[in-house]
Structures are given as C-alpha cells and as structure tokens.
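Part of the complex only, each chain left as placed.
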C-alpha cells in the first residue's frame, strides 16, 4: 500500500467534514482531527511531488496574497503552495503602515477576488488589528459570494496575524512529528518556547503564541519563558493552559531561560516584543504620534538590552536533554557574530542545526497547500487517491 | 438548450468576422453586432465558469499589462481575465510621469511581446497622449509580427486611455442590460451621466466620455451634465450625438445635476477634470513646468470647490424615476463622510447600492476576456460550444 493510500485511509477515519468551505485563522479553532488532516494531506502532497505526480486540482484560478509587511519566505511559500495546486498568485500591495478602514477593505476584498480561490493574508503589525482585518476581508468575500458577485467563495489562509501564525507553527510541528517518528511519540516531551535577545525590537508575538496554542495539544510539557515584561496575550495563555490539561500535557511559565532549557527535548528561542508595548504602539500609530512611537522604540531597545544573556549559546544548549534538543526557529534568526554582534543564537549552534532548520521551513508550502485542499475539496481523501491513480507527470520528461 | 448554446447561436447570427486579429481601442470603432458579441461571449464565459467548466483556450502564453498609473482594480480584472483563458500576466512597470518617445516604445513593445498574446494598456494621464501611445505600441508589434520577430500578433485591450474606457463602460452596460432584463428594454431609458464634486482634482475623462459614446448606441436618452467649464472632448460629444440619432435615442447636455437626475432611470455621478485644463496639464508636463502644474492644480481645486452641491445626495436621488434609479460608479467613489467630508455621493445612497455596484464591477474580467477571445479566436461560437462539450473541470474535485 502506497504512502498516499495509507494517508487517504487515515483521512477517511477523521471527522473533518466541517473543514470544507472554512477559513484557517487559528489552530485552536480546529479540532485534533482537523489538525491531523492538515498533516496527512501535507505529507501526501509531498509524497506525490517527490514521485513526480501532478497535484494540480485547479486548471485556472488565482491565489491572492496580501502582505501588509515585507516578506520573502512567506511570499514564496504561499506562491509555491498555489503553484503546486494550479493556482496563479497575484500580489496585492498595500502600504504597510496604513490601518485600513472597514469600508475600503470590503470593497478591495471583492474587487480582487473575482477569480480568487484562495486569499493569503499576512498582517502582524498591530496588536488587535491583524485578525480583525482578516475577518473583515473574509466576511466581505463571503457576502460577495452570497450576493452573486463572486462565482466562488475564496478560502483564507492566515499567513500570520497578531494572534497566531498557523502555517509556521503547523510546519514546525510537522517537522517535530517526523523528527520524533510520529505524533504519538510527542507525549511528555519538554518544549522550551523562550524569548531570546535580538538587537531589533518589535518582532511579532504570533510565533510564541502559535507554539503555545498548538504544541500544548499533543501532550507535551510546554514551558514559556521570558524576562519580566515580555508577556504574550493572556487569551492565548488561557488557550494553552486549556489545551495542556485536555491533552495530558502541561503548560507553565517561567522567567529563566536556563530553567526552560533544562532537559528540554525541543527549544525555540526567539525574540518578540512585549504584548503591552505592542498595544501601546497600535494606539500611537492610530493617533499618528510618531514622536511617541520613537520614544517607545527607544524604551523597548533599552529594555531589550538588559537581557542579552537570554541567548541560545553552546552553554545553554548543554542543559538540554543529552545536550541535543531539537533547535527550532522560524527564520531568519539573529545569529551572534554573523548577522549581529549579539543575538538570539550562537553561530556554532545555528550551523549545527542548519539542515533540520531548512527542513523545518520546507514543510510550510505543503502545510499551506493542505489547508487549501481541505477547505476547497469536498472529499480530500478521494482527491488524493484520484491524483495518485491518474499519475499525471509533473515534469513530463 | 443551455445558455452557452443559445449564446453561441446568437453569436453565429452576428457579423463579427472583422473582430479577428483586431485591437479594442474605442467602443465607437465597433459595430453594434461587435458590441453584442462582446456581451454574448462575456455571458457565456461567466456561465461556463459558474458551472466549473474550464475556459482555458491557451495552454501557455503571456498577457502583458502596462499601467502608466497606479491601479489595483483594473490590474486584477486584467489578471483575472488572462488567468481565465490560460494566459500568465507579466506586468511592465514604467515610470508614470514619463511621456515616452516613439522610438523607445517601439523597442520596448517588441522586447516584451515575444510570447505575448494580449497587451493591456492603461494610459489615461495625459490628454492627447494615451491613445497615441497605445497606437504606437500596437503598430510596433504588428510590424514585429510581420517581420518574423514575434511568432504571434498580440491583441490590444485598452484598459483606459485619455479618450475611452471601454472595459469599464462595457462592464457598466452589461450590468445595465441584465438589470433591465435585456438590451431591448433600454430604449427610452434616461441616463444621467453627471459630474460630481470630489476633493481631489484631475480625474480622467475617459468614463464620462466612454459612457457618452457607448450608452447612446442603445436608444437611451443620455444627458451629460456638468458645471460650466467641465466639458469633455468635443470629438466624443460629436460621436455621442451621431450615435443617438442613429439609435433613435437622444444626447443632450445641461448644466444642472437636478435636471439631469429628474426622472432618470440610471445615474452615473462622478468627478472629472475639465478637458481644457487637462490639455494645459499635458503641455506643462511636456515642458517639465512643475510650478505651472502646481498653480493649475490650485486653480482646479478652487474651481472644484465652487460646486460642492453637485453631489448624489438622498435628495438628489429622490428626483429619479420612483426615487430608484440604478446608481452606477466605476469605483472607488469619494463618499461623503466616509472617504472624505464632502464627496460624490452620500454614504447612505452608496450603501444602498453596494451589491449592484460590486456586481457592476464583476463583469469587467469577463468583458476583457471576451475582447481577447473575439480578437484571438477565428470561430468564437465554435470555441464556446467545444469548451462546453469538453466539459473539462476548472476545479477537479
């Protein structure tokens, strides 16, 4: 039995009817079965591509990408996923600093979506705004479809918002699953999601929040560690705590990187901005108070500089399980002595994990494609079987 | 009999042989049969897409878009049309302020067209320039094809020039046709194409000109209303008058929005710049006289501000037929109290027409695609029948 057949069988045993026609905002909106389905479809699509079997399910159609922030990696991951399924990407560029008004969003959403099957939005700049923007956009196209303006209802793939970064964290987790030989082996594994020093300030909270909200669903012991003042959104902490208790794992916080790394199986050290500061920044931007923004930036940089010892050094790594925890990062990392004098991680640590880090990233296009398939195809298991049976070559010769 | 079969039959009864291999500059270059053919093909393509039937007639090939002005809507409409037919869009970015020289245009035209089946150009900035630019570009590729440089002769779709905006006005009219249940029901309908106040200045004249030149062909009573000094091109007024007398309708001008709206069945209130001022602007740009341009802008803004009462208010709408005229706009509109303090239309009026406005816009990709099909396919009726018979799925599962 081929891997795809196996995965299709597994898919058929899951309760995923609710995914059809739905958007993907946050992982915690989805059931355990639904998350497993994303992993299964991602693995199946990758297997088909490795075997040079076409996975085009669209003969034409657009994938609209909307990045309200610069992006290379996510842009290419989205473009790759769309291409894999037969959709052509069209980028919608909006000024990144502009907090759009509902009316404008509604109109733009419809005007760009006449042939859109997928909408990928990255909007992580302003706490309290990104998710709302995505909702407004998708509500508009849902109404547009209902009112006969759009022939099809496009699917949202959240490419990062102020709350969650589901395509990143799902790719991270699929990498972890394969590393440990299956989701069933994750129970009891210790995960250190820790803050780390970076000379920049204001990085989004969506990765630590996404990890807290997702990794806690697999029975792992998730420790969220950060210096005082670098809290994440309390709503997400509550989600993580609930997940942990439901999955038989744990979720706790601590204020020491050393403690978090101690005997950890997985470490995810990265910089982020304090939630409260990001809320303040959103208010300042809303008022157009550039002076206030500059002052906030100075304050945050000074606050950051107090915590240069939060870094994933060789010494820190030695504390982990056999000194060999799986090191994760969403990339790009601030590497000490390479991209900056002092940063999130030692160059020697980063270099040692280069291959697994790139492998981790390589799951993202497949995760995005799987999210699209599950929202757009009524019988995904049947579709996978049909693609394999047809065996159309991706490269003809 | 399916809708597509019906439309294909209708197509076969029309004299449209002359469309094959031709460009689409202005609607008044085309016969009544040719315009009807565009509507028929647009409706057929939409019907096929609604039924998930592939309308790819190109296996590969490029659609080149050239926007000499910022654009989101038209860009996405063109990209959607190309994608619908199997063409990939490549954008050619040129500095928007540059009035290009013939030699350069000739060279660029050939260099970007090696695999181009369609060229979409929007060049509406300078009176007396946009249309000439499109002609120079297309003459160059015609020669390139003749001389064996290009394997195929690409088709022009005028995405807006200084004279006409045919994809917009054809989409507007198709919307009107469906709203009134058929082109045969348009005879005697009163259309108010009126100027309206906007805090910006210098909007193109191509929409009012395009409406005057197109809507007069269907036996309607078209009233062009604007304050003193906001004339459109006299050549287009002459075209409109000729059309009206040929179609059994009428074309007249007046200087009162109230009068134009009185008992109107259709209203199209929008801002535009005075023709004479646009001619002056072109001259100033040609000389690189920035001071002169700034002074002109100030003068035009002051002139504009005298006519804030030209707005599509609730009171104004009450004058129309049963207070329920079909409100048209090419979007985006300047909405009073929403996008500006005082603008072209009241927020409450705009909101009431939101669904029809978006529907109006939704015809544009199909209109563009229909123009491409009619210029590129020798037997469009046969092609539509063949696409329906093949029934290849656009989305496979």
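Think of it as A and B in the order they're written, each chain with its own count starting at 1.
Keep this in mind: a contact is a pair of C-beta atoms (placed from the backbone, for glycine too) under 8 Å apart; a residue touches a chain by one contact, two chains touch by 3 or more.
A quick note: this is a predicted structure, and the numbers were derived from the prediction, not measured.
This homomeric assembly is drawn with 2 chains in place; in total, the structure file defines 3 copies of the chain.
Here is the rule we go by: only the chains that are shown with their structure count from here on.
Chain copies chain A and chain B are related through a rotation whose angle, from the C-alpha fit, is 120° to the nearest 5. Averaged Cα coordinates give chain A a centre that lies 41 Å from the centre of chain B. By the touch criterion stated above, chain A contacts chain B in their complex at residues 56-62, 88, 90, 92, 101, 103-104, 107-108, 110-112, 114-115, 117, 144, 147-151, 376-380, 382-383, 386.
The touching residues of chain B, counted against chain A in their complex, run 46, 49-50, 54-56, 72-73, 76-77, 79-80, 83-84, 86, 88-89, 331-332, 335, 338-339, 355, 358-359, 361-362, 364-365, 392-397.
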